[in-house]
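Read through the structure below, which is laid out as structure tokens, and then see the notes.
For this view, one protein chain was removed and the others were kept in their places.
So, subunit A:
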Amino acid sequence: MSETTQKPILSIENVSKTYEGGYKALKNVDLTIQKGEIFALLGPNGAGKTTLISLICGLARLNEGRITVDGHDVKSEFYKARGKIGLVPQELTTDAFESVWNTVSFSRGLFGKPKDPTVIERVLKSLALYEKRDNKLRTLSGGMKRRVLIAKALAHEPEVLFLDEPTAGVDVALRREMWNVVADLRQTGVTVILTTHYIEEAEMMADRIGVISKGELILVEDKNELMRKLGHKELTIVLQEPLQAIPDNLSHYDLQLAEDRMSLTYSYDTHAERTGIATLMRLLAEDGVRFRDIVTKQSSLEEIFVGLVEDGQ
């Protein structure tokens, strides 16, 4: 079955959310996620990422639009829809006095699954928590607590896992550890939807990226395609001798002369029909400008994201 004809694991149709007081947190959001995808929802603080997750998971009331999980409406078929979802919240919210084993077992029961020590053991082992199974949560480090929240979300074997800002406020080592956890989840076939404002995170993990700003989903795109389409490249020409001014015959090029006058930077569009590089190099040679190195740099997802959000504003 091709991807286009496959039933989506998550379908969001024309969803808006207005909180009491009139604040419109989401505006006519449409989104479809396929099974097994890793989807990153990017957006600045207050963009509507958590509101969208809250609506899907039942933490906020949906009053405009429709959301289905594996074909089940989150309102009229909430038993079936929510049973397929695991949620890892942004905050480290744990029952401090419970043991790791008990709290993960509690989550499984809460989601309507009978006791199954084999599943709990497998989940804890996959997250390197099994040795800590009898520890009280208050004795665990921040990283371990974050893993416990993931274990709780996986205890009922969900098909979709939401990670709301999984690495917000954690150190670099732990952030990389979380990336490894998501990479492992990919192998199990679980669909992962994560919200983040760390571009690096989306760049490392996601298959597709959605950018949300001021409650509007302004773009959904394959990550590589997004970078290809919107990515600008910079060509830096390191000169052998200082250049006093950009030659007149190069004035129509988007060229910047460095302050030390020892390099020229040319910005160009990677998907333009002609980049103009060959002509630029020929003209430089004709003008007697000699260079000793050429460096190219692809714009990062972060630069793309900032550009999109600024355009949206």
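Here are some notes:
Keep this in mind: a contact is a pair of C-beta atoms (placed from the backbone, for glycine too) under 8 Å apart; a residue touches a chain by one contact, two chains touch by 3 or more; residues count from 1.
The rule is short, and it goes like this: contacts and distances are computed from a predicted model.
UniProt lists the omitted chain of the complex under the protein name "Transport permease protein" (options: "Transport permease protein", "2-hydroxyglutaryl-CoA dehydratase", "Chemotaxis protein CheA" or "MutS domain V").
Across A:F39, A:F111 or A:Y266, the single residue that touches the chain missing here is A:F111. Along subunit A, the points of touch with the absent chain fall at residues 19-20, 54, 57-61, 78-83, 85, 87, 89, 91, 93-97, 102, 106-114, 152.
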